[in-house]
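Note that one protein chain of the assembly has been removed; the remaining protein chains are unaltered in position.
What follows is chain A.
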Amino acid sequence: MASEPPLLSLRNINVTFGGVRALKGVSFEVRPGEVHCLAGENGCGKSTLIKVITGVYRPEAGAELWFDGKPVAAMTPTLAQSLGIQVIWQDLALFGEMTVAENIGFQHAVNGRFGLVNRHAVQAAAERALAKLGVTLDLHMPLKELPIAQRQIVAIARALVGEARLVFMDEPTASLTQSETDYLIEIVRTLSASGVAVVFVSHRLAEVLEISDRMTVLRDGELVGVFPVEGLTQSRVTELMTGRNFDNAVIASDHDDQPVVLSVRNLSRHREFENISFDLRRGETLGITGLLGAGRTELALTLFGMKPAHSGGIEIEGRPVRFASNRDAIREGVAYLSEDRLSLGLNQPQSIADNLVMASLDRILSGGLISLTRKADVVRRWIAALGVKIGTPDDPIRTLSGGNQQRVAIAKWLATDPRILILDAPTVGVDVGARAGIFDIVRKLSAEGLSIILISDEPPEVYFNADRIIHMVEGRIRAIYDPRRMSLTDLEAAVYA
């Protein structure tokens, strides 16, 4: 394989945006039919590199770009398409109201002869592409009716219609469950076996290591190196990506001497979860893990008063409570950090300060109006306490990195002075380096006596950060583990079994 000429090869790529060098002398190479991982933290230049390859950005003079052994003087989006370079964007760019066939065959649908749609050509193109992937989907189903995983397949199939030779996948598994991810990995293998090279961009190191042949690592716009994946470990990759070393250790400890803050008894919600019972003590961090769809978020939303339980009870500090809405829950000291920070957790166009006080407006009132001084005090206090890196509090929150946004989202809830903080997938879309910072905050908060429920579908996150771990399967508690009495491998085996 090493003697084979590369399909794509770039040398000496420099890109500068407004004085900031986004890529510094980067080279990159993809061999025919290989699965190549492009790794690096957010802002390291991965997407800039993809946009150079697809002709969206023009690199500075001195750059060399070769495709299939021939030099390419100036790449343009149209040229990239005709060479068979396809990108599957993270947001998929599909059309929800159209059918599966129309989405896959869209290129044919908008390029028919005499400006007319040739429905047979569209349908045939869709069938061919799906056959290549070895998948059957209902071609007439409107796309919006499909689960995310199948939409992903549609996006891949659409790339294949253009006779793809090189496919970029940007975070394809970000919203998939484990079994869906496995399925996608199978698809990628099929693609690669048929001679299509795949470049995989993903935050999830486990699957990257499973699927790729080689890995190119970028850091701060520079090439760290190209590594064969065989023999690499997750912690080694993290080190390469961040330039730092993160030592993980189990932090679990006993809280039996502490008072019970939250007591859940036989809580059930029709078709979502059943018979959930546990106690949460002061200063304890309780991890909840399980596959996507195990009912974790539904349980959290019930504890937060957003989905009523159908039976069972909740007690807070020994008093039975009934939440008619999440306003009641917030009054009782429950806070919930949503799993979907981008669309639900933060109001992106608004300022950092406005986002931060969003949940605690009634605490900064003075004579019924918002007191700007009290607001500024609250903002200053929490920005400092959580170490959020900002320009000024009046900047829109979308200007912050994922990790810093997540800190503001946590601060928003801490400002409500909660007793119980539910963190639902707090590291989704957060860099490896910044994740450690989030968990440092979690540990500090629990040391200060806050009781935390930490929900994650990544077993290592709960293993290293929780005192006890609830394992949920199909809406029921399968087991409660003590991380000190089991290995991470055992936990992973149990979760993925």
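The rule we apply is simple: a residue touches a chain if its C-beta (ideal position, glycine included) is under 8 Å from a C-beta of that chain, and two chains touch if they have at least 3 such contacts; residues count from 1.
The rule we apply is simple: contacts and distances are computed from a predicted model.
Only one chain is not pictured, and the protein name UniProt records for it, out of "Ferredoxin family protein", "ABC transporter permease", "GvpL/GvpF family gas vesicle protein" or "CheY chemotaxis protein or a CheY-like REC (Receiver) domain", is "ABC transporter permease".
Of the candidate positions A:His140, A:Arg380 or A:Arg443, contact with the unshown chain belongs to A:His140.
Interface note: of A:Tyr183, A:Phe278 or A:Phe464, the residue touching the hidden chain in the full complex is A:Tyr183.
Interface note for the absent chain: among A:Ile85, A:Ala125, A:Ile153 or A:Ile251, the touching residue is A:Ile153.
Contact with the chain not shown here comes from a single listed residue; of A:Trp66, A:Phe95, A:Phe278 or A:Phe464, that residue is A:Phe95.
Interface residues of chain A with the unshown chain, by the touch rule above, are 77-78, 89, 91-98, 102, 106-107, 109-112, 115-117, 138, 140-142, 145-147, 149-150, 153, 177, 179-180, 183-184, 293.
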